[in-house]
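What follows is part of the complex, with its chains left where they were.
Letters A and B mark the chains as written, and numbering starts fresh at 1 in each.
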């Protein structure tokens, strides 16, 4: 932590700050400059982080030096985390494909989609039973009935399952039917929910909030690791910007930034990251080229009648084409898909 | 809803769209233009909103015409909603002052703050017992012990109480101690929580998410009204932008936009809206001048030792000054404070 002092700081104010720092068991190091002096307090930054140093008289600003996250960082664990889900390894050489409809609508719908995407190469089936919808008047999901369909179809197709949790009271229910617990973008800082899933033995896919910085995203993941659950995947799914031709702006830079800072696998959602099906394959290709460990894509066999997100769902044939391109690109960068 | 067609749409595609619209019981009105044709479907926009019309072949884009919210809108209820809390009316001529520390730390701390702000003119005491913190290692609040202190001090000072709920399982607890239930910015689209408080008889103060559009903000409030709780206050508390001199950018425009579109009272939080105590009084003054119905301000008697948000907390004497200015401005625009 660096404390930048005001040019006009009094001796009394200065001594007060130095004393306080010592009272926390830390050692201040003072550098006197021409225009300003600064105090460096390195190490044990956590103690300082919780102190509102900026309100001390004579302080101009406080600049943190260390990242606030620990368990999610590469410094804590240099090698990549690989999560094994029924033999599907996420975070290794192979890029993993998760796909399926936005909402589970019926057994027939899901069965049809699951079969086609399995054939194209997807390993994990997605589908929402509890849907976070902007409007209270929109379809809110089939609930447990949906989960039953999801698990049934996945078992029949030999796929693993991912589905979203919205309420901490639903954890046992979600765990019963799903192999991966998804936390949606809107709940990235729902700390009650983060604490709840930190107690689970199941892997968690955490989506980035639409206006979360990478630092906040990693801190949200830190909640889950700090609670004891180290099986966390980080999902970039587009951020909110001023651009309105797309639903969100896929932050392709975030993939490599996170891979540098953290050991956790990075998954990309090009469906929400663009919001338009005819941009999804290009965004997926970009994500793979940039180094992601997996993709989660919305696929629907009949987008015209989809109960949600039809406009950003790929048809199964387009998805098959997309996987083919992804595989070529993966090979071009020394990976597999 | 306006459906803009592609120039190259085939007759078959066109007929398919028209048929679909009729199958939903609606009447399409076609306007043929030089470059493109459009189909207008006015009324019952809700039916169309849930249809992914953009995936129909031949459709270029779909433009909604009506706002998606109903119960929160001025069209539904032209006159201002006034919420009466123990005789304190929010949404009327008088601008209401809510204040207190970010976190409840102890009886002595809160008692001291409550007495001074009550004297300055605040009517409602704020204080957090469950704190949403970016870091799992930061102080998370005193829980029910904090709520007991909060209610005790408020009763002694003759003030009403507002405090934040973070978990749907805590509703009964919060209702027991608080007059107003606050939903924080991070939970604005925590739909489980919105549905839970929609069942409460207590008024709700809903904070705007840091990257929520005004439309999404109103839709979140719609969840609470749709569940039966019409006593909702909307709180502007700053949005996330590229500017980094302030913690957030207070969206002062939002105050008048919301007052035009909705009948619900608008409260402003200049503490989070700026993030720096020495900008709070100016932001509060601006908010009152722009037409808000109340302010919620962080005040601490000893910011240097505050367990959270010290850097944006006003000292009681600065708060007293702020209230004096607010009162002059309120009078200047024909209101009271």
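List of remarks:
In the analysis below, contacts are C-beta pairs under 8 Å (C-beta built on N, C-alpha and C of every residue); 3 or more make two chains touch, one makes a residue touch a chain.
Keep in mind the model is a prediction, meaning the values are calculated, not measured.
Each protein chain is a copy of one sequence, and the assembly as a whole in this entry counts 4 such copies (shown in place: 2).
Here is the rule we use: only the chains that are shown with their structure count from here on.
Bringing chain A onto chain B by least-squares fit of CA atoms involves turning it by 180°, to the nearest 5. The part of chain B that touches chain A in the complex is made up of residues 20, 46, 49-52, 54-56, 68, 132-139, 166-169, 186-187, 189-192, 210-211, 216, 219, 222-223, 226-227, 240, 276-277, 303-304, 306-307, 309-311, 313.
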